[in-house]
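Only one protein chain is missing; all other protein chains are in place.
And now, chain A:
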Amino acid sequence: MKLSKESIQSIDNYLKHEGFVYFDIRMEMVDHVANAVEEKMDAENLNFYDAFKSYMIAHKKEIVKQNKEHGFYFKEPILNFIKFCFNPFIFLMGGLIFFSLNFLLTKFGIQNIGNSILWVILIIYLVFGFWHFLFTRKKMYFYVEKNFWILFVFFHITNFFKSSFNSELQSAIIFNSLILFLFLSFILFYFSEIRKFRTHYEYLFE
């Protein structure tokens, strides 16, 4: 017996209540539970409520466990970002940033340029953060969220080290080039991941 829209909605609400906040993860689990409940209803001649209750009593622990696993999922986004950086365009961008900042910092001084770069990074962070907020406002997707924290970490590293590295010309050139490079590369990486996500999960955006 196939479940009605209302029954599917009940499963969805239940899982949301159990902490499945990411839509892409929850939708898959809704399908899994719905399949199992349908099978149980047919095999044991139960109504939706009894079959769902009986299934959740037996499987709740495993279902909640798989959701928690996603909280510790840091390795892949970092590895994918590093892989993304290994391409000629990103190398070229890195070179351009380094030579431009070398020229600007030498010519105009750390005080003028170093501080302006930090403002540029702050503006990028805020604009990008706002865009991310708009994209995930209605539905949060794990595929998207798992990458965003990388930018958050970059931003706080910048703030933490800015005064110590901006005291000498050479360290200021390297530090500012690296930070600007990481920020811009990350934004390109993020949008390439969003494009991939929209292609794979086309149905969600129709």
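Keep this in mind: a residue touches a chain if its C-beta (ideal position, glycine included) is under 8 Å from a C-beta of that chain, and two chains touch if they have at least 3 such contacts; residues count from 1.
We take it that contacts and distances are computed from a predicted model.
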Next item on the list: Between "DNA-binding protein YwzG", "PadR family transcriptional regulator", "Phosphoribosylformylglycinamidine synthase subunit PurS" or "D-galactarate dehydratase", choose the name on the UniProt record of the chain that's been left out.
Entry: "DNA-binding protein YwzG"
Item checked: Candidates A:Ile8, A:Leu46 or A:Ile124 - the one touching the absent chain -> A:Ile8
Checklist line | Residue of A:Val21, A:Ile63 or A:Leu104 touching the missing chain in the full complex | finding: A:Ile63
Check: Please identify, in ascending order, the residues of chain A that touch the omitted chain?
Finding: 2-5, 8, 24-25, 27-32, 34-36, 59, 61-63, 65-66, 69-70, 73, 76-77, 80, 200-204
